[in-house]
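The structure that follows is given in the form of structure tokens.
Of the protein chains in this complex, one is absent; all others appear in place.
After this line comes chain A, so read on.
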């Protein structure tokens, strides 16, 4: 089954999607990521105000089988956390692009340039197989 990749989003090599709205970005995990993790049973997310550098772990995604880190795709400060997922982590499996994990204030927009567009990410996923 081919993983869904949406147009208009940016993607990281750790399989996160990023939706930019002004100086804020919503970050979630891609369909490919949820598919390879399997059934998600718990999400450990940061608190509002937490600051992360690019590549730092901002949260942990627990599937039935294992715990996997979620990585910050660029430098920023957490401004909102999707608390709805705390009691319904399976939503990330069911609709990965509708359920963002955190919203972040982007520290430096130039860091977004390193992220992939949808076509590039699609190819990246094929190579990962």
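Just so it is clear, a residue touches a chain if its C-beta (ideal position, glycine included) is under 8 Å from a C-beta of that chain, and two chains touch if they have at least 3 such contacts; residues count from 1.
What we mean here is this: contacts and distances are computed from a predicted model.
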If you look up the hidden chain in UniProt, what protein name do you find among "K+/H+ antiporter subunit F", "ABC transmembrane type-1 domain-containing protein", "Aminomethyltransferase" or "ABC transporter permease"?
-> "Aminomethyltransferase"
If the hidden chain were put back, which of A:41, A:88 or A:126 would touch it?
-> A:41
Against the hidden chain, chain A presents residues 36, 38-39, 41-42, 44, 60, 62, 64-67, 86
